[in-house]
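Removed: one protein chain of the complex. Kept in place: all other protein chains.
We call the chains A, B and C, going by the order they appear; numbering starts again at 1 in every chain.
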């Protein structure tokens, strides 16, 4: 950590700062230039709150050299993390394909889609039972009943299930759910992250709409610091000035998170683009960039499709895309 | 709502769409041009999910004409809402000044600051007991004990208290809190919003870092649709490409929200700028733009100020700013 | 075009608007709802300035249904455009690989790199002679002398040359340059676009840092409306809140521009990411998403590499990447 002081800092305040820093176990190196004094701090700076130091009148700026996350940091954990889920594994050279409808609407709907995606080559089943909707007047999901339908689909198809949890109070309903999904809007719902951290269940943690890579990793750190290291990171598009696409799919997240962290990385091309015709090119771009998996929305009945978003693929298109993604993943592994 | 159809839409699907829309109580007007057919929907479109229609293969685009919020909408509630809090009122020509430390750290710290801000002219006291921190290794707040300290300060100074709630499960602790604050990171924590909507307590709802005006109003609608209409909107800076300031203070939010909604509007210049020297100019800009109030961080002891953010004002600077804001508010009321 | 009127519009103004619109050749359809009147305009709306109508007091909002560009629009030109450059072609199933240094620094430097990228499989040579630098104190390029060095490299290697033009007044220097590059900062330098539109030379038009897809296509339209239809679109990253990467590579631009326009699309993974280690994954993502080509920075001498950006690849890494991109392009063509 580098502390840049204002010109001619008050001597007493400077001494007090240095003493305080040393008390926190830091080695402090002074670098005096023609116009400015800079302090270099050496030691475990993850526990030092950058805002606290910035608050001092004698300080002009503070810059971090080390990342503020540890357990999610590749520097302290060089090997890729591989997370077992049911009979499959996330990471470790596998291509995880999570597919299913946006919402669980009925037993029939979910079972039909579950069979179709299983046959097409999906490795996990998704479907929302608790739904975060921007409008209080929109369908809010079937709740616990939806989870039961997911369990039935798991039993029939053997596919592990991935479904969103929105409130720590609902955790008892999710005890045997294979992967807990934390949505973009809850990425910094810290109470939820801590509660999930105590379960030991695999988590799919979606990047917030305006979260930096570092903030995503700090949210992973919240879960991991409670003892649960089974975190799967998910890029699902960020909010930018471009409104043609629902979000801007930030494909750079894949190689950047790969470098910064050892956790597996999944992409969600359905929510990122928000348009059916973008799902396939964005999915392929994600695989080409090195993603460990994808989460893709599929619906089965276009005639009465007034129940799914404009980004859902039809089963045939999904089946074709699975073949393409697997071929591309094979090529990426070879390259 | 306007539905723009693709060229040469399938006749059967089109008929089915029109039938479905009419079933939802819509009047449907067709407008056939040289190359495209457009449907104009007339009726209460707040209950229609725009995504559902966009999902149809025959639909190219859907555009809303009416806002999807009702209870927060000025069109259906032309008079400004005024919210009584303790002996004071938010809105209605008053300038609400909410001041205090970022976090409640100790009885002594809070009582000292509470007295100082009261004397300087603040009308409410703020202080965090449950703190949303990006790092799990940072101080997370005193919790219920912090709330007790706030109550003691209220008793002594008579200032109503504003403090953040992060999880619906904590509501029992907040029963007699004057204003529940929902932080930017929880603006779309819909379970929390619904639970608060059932309390009837005044709420200070902060705009999410990348939330549009409409999304902020939809989150207010969540609270209001449960029966609690005491919502105070708060602009606290949005995330943009400019990183010199912590966030970009979007002062336009004040006149825009004033036009769209009848709810009172408060600004938070401390978090928006993230730097002490920006608090006063941004606060004055907010008042000049017509804000009903401000939330400002104040700390009292710079010598050991390793406990508050770089954006907190010292008591003297705060006292001077209160005079300036009141003078400016008087001028704005006159103009 | 849809014109949404305010409640109870002034009758005289409304009649005047409708008369004016009809005078512009529009058919005007009125759609009167419970609370609002909407006008649907049918006809060639590209010539109607949306701001002019929005300015009227009786108008609440105006929404376009049709795109405001024509010559760049796939609707009016369904076939993909293929642009011949030297012996090669951009578009039409070819993968164009444009490589070379950021700046032409010396005859020796450029010739060395030109030979290396030719051997590695590049199909065009890039190099800046006129450089847009954010600081007036940075190297501004060799100017006309740099163009001569590029010509020499072209003669020796046979590679067509791509180089940036910053001012219409410099066009005489660029007469035999194969592809004129317009940089992101000049995407809306309309005088430059018009002047280039009169040359008939192929143009590589880079997307501005905060330009929407539509704005990029409108800039292409500026060139095309002067008679030059040889425009190659280039995605080079947009500016967002994320500052870890220099820009955010918007890979969605490839399928979106493909849908909206018939012009070929190239991506620039070097400037998008701004980091050497991101060039390969972003390049592969671009190819997977369907790009017609790439522009990649290469430098040859890391020992004295104080002359090129952190995003330049070494020749060996570039040679390996060319093989990977070609393999991926073959796969994409097959899929």
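Basically, a contact is a pair of C-beta atoms (placed from the backbone, for glycine too) under 8 Å apart; a residue touches a chain by one contact, two chains touch by 3 or more.
None of the values given here were measured: they were computed from a predicted structure.
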Of B:86, B:121, B:143 or B:290, the residue that touches the missing chain is B:290
By the document's definition of touch, the residue of C:65, C:124 or C:166 touching the omitted chain is C:166
Among B:210, B:261 or B:311, contact with the omitted chain is made only by B:210
Residue list for chain B contacting the dropped chain reads 210, 212-214, 238, 240-245, 248-252, 254-256, 259, 272-273, 277-278, 281-282, 284-290, 324, 327-328, 331-332, 335
It is residues of chain A that touch the chain not shown, namely 2, 4, 27, 29, 31-36, 38, 40, 42-43, 61, 63, 65-66, 210, 239-241, 243
In the full complex, chain C touches the hidden chain through residues 13, 16, 20, 46-47, 49, 51-57, 68-69, 132-139, 166-169, 185-186, 188-192, 194, 209-210, 215, 218, 221-222, 225-226, 239, 302-303, 305-310, 312
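One rule holds for everything that comes next: only the chains that are shown with their structure count from here on.
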Farthest chain from chain C by C-alpha centroid distance is chain B
Using only protein Cα atoms, the chain sitting most centrally is A
Between chain A and chain C the C-alpha superposition rotation, given in steps of 5 degrees, amounts to 180
For the copies chain A and chain B, the interface residues, called same if over half of the numbers are used by both and different if under half, are same
Cα centre of chain A to Cα centre of chain C, whole Å, reads 31
Touching two or more other chains in chain B are residues 210, 239
